[in-house]
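One protein chain is absent from this view; the other protein chains keep their places.
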Amino acid sequence: MPSKLKIQISGQGLHDITDLIRRELEQTNKAEGLCHLFIQHTSASLLIQENYDPTAKADLESWFNRLVPENDPLYTHTLEGPDDMPAHIKAALTSSSLVIPIMGGTLALGTWQGIFLWEHRYYCGDRNIILHISD
Amino acid sequence: MPSKLKIQISGQGLHDITDLIRRELEQTNKAEGLCHLFIQHTSASLLIQENYDPTAKADLESWFNRLVPENDPLYTHTLEGPDDMPAHIKAALTSSSLVIPIMGGTLALGTWQGIFLWEHRYYCGDRNIILHISD
Partner (left out) sequence: MPSKLKIQISGQGLHDITDLIRRELEQTNKAEGLCHLFIQHTSASLLIQENYDPTAKADLESWFNRLVPENDPLYTHTLEGPDDMPAHIKAALTSSSLVIPIMGGTLALGTWQGIFLWEHRYYCGDRNIILHISD
């Protein structure tokens, strides 16, 4: 059955949630199957990326910030602040859901893969993720 | 069992298909699980985005049109018209499938999330989506 996780966010950027998802999975005792994650927001997204070298994470954020800058004269959707429209575009360029296989009772991630919640706004507070384990 | 939906498209841009998918889901009486959507085309894609303020939708389309313009001298794949290669690139930057959790008999979308078929070509006609509900 899908369950809702509230993730405490401390600002814009990539937040590593791998350990949190691993702990949730352990409680299910699922040996083989799939772990589905879905974020219920349009200005944050889910991403699998390198979790080893922090410079990779920093460069990824910088590159996206340059590609999708704030205050672009193209934007007409500006009422919610300069970080809002860039957030929607970054969310469209990435994804609102992830599917990760479960093997031997654990997430079958590669050696350098981590799961990230990518907060695209200047936001501190909760974000909702729906977790679902299936066969 | 997967079923095929034919979606009538009225031109390039983001088409809100949330209500259509909700109606399909209601017919299945599924209380908890996952709703999978897959588009059988390489010049259209599926996206979850804000469905409240139409300026967000318009800006998203404008931004992608500027990032991936027609008649780029880089293109060699030009036989099918100026909108064809940009359509393939936009499809690669977004996604051909979506997975949305089902909770309490309904799609567990966030307050501002809608499901969109993003038609990347100047196209009026049918597009095929495969819908599948799973546990």
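Think of it as A and B in the order they're written, each chain with its own count starting at 1.
The definition used in the following text is that a contact is a pair of C-beta atoms (placed from the backbone, for glycine too) under 8 Å apart; a residue touches a chain by one contact, two chains touch by 3 or more.
From a predicted model like this one, the values you see are computed outputs, not experimental measurements.
For the options A:T28, A:Q49, A:T78 or A:N128, the residue in contact with the chain missing from this view is A:Q49. Contact with the omitted chain, checked across B:T28, B:S62 or B:S134, is made by B:S134. Within the full complex, the residue among B:T28, B:T55 or B:S96 touching the omitted chain is B:S96.
Those residues of subunit B that touch the chain absent from the view are 1-2, 36, 38-42, 67-68, 72, 74-77, 79, 85, 88-89, 91-93, 95-97, 99, 128, 130, 132, 134-135. Touching the omitted chain from subunit A are residues 32-34, 47-50, 53, 55-56, 58-60, 62-64, 66-67, 93-95, 98-103, 108-113, 134-135.
Note that in this section only the chains that are shown with their structure count from here on.
Centroids of subunit A and subunit B (each the mean of its C-alpha atoms) stand 20 Å apart.
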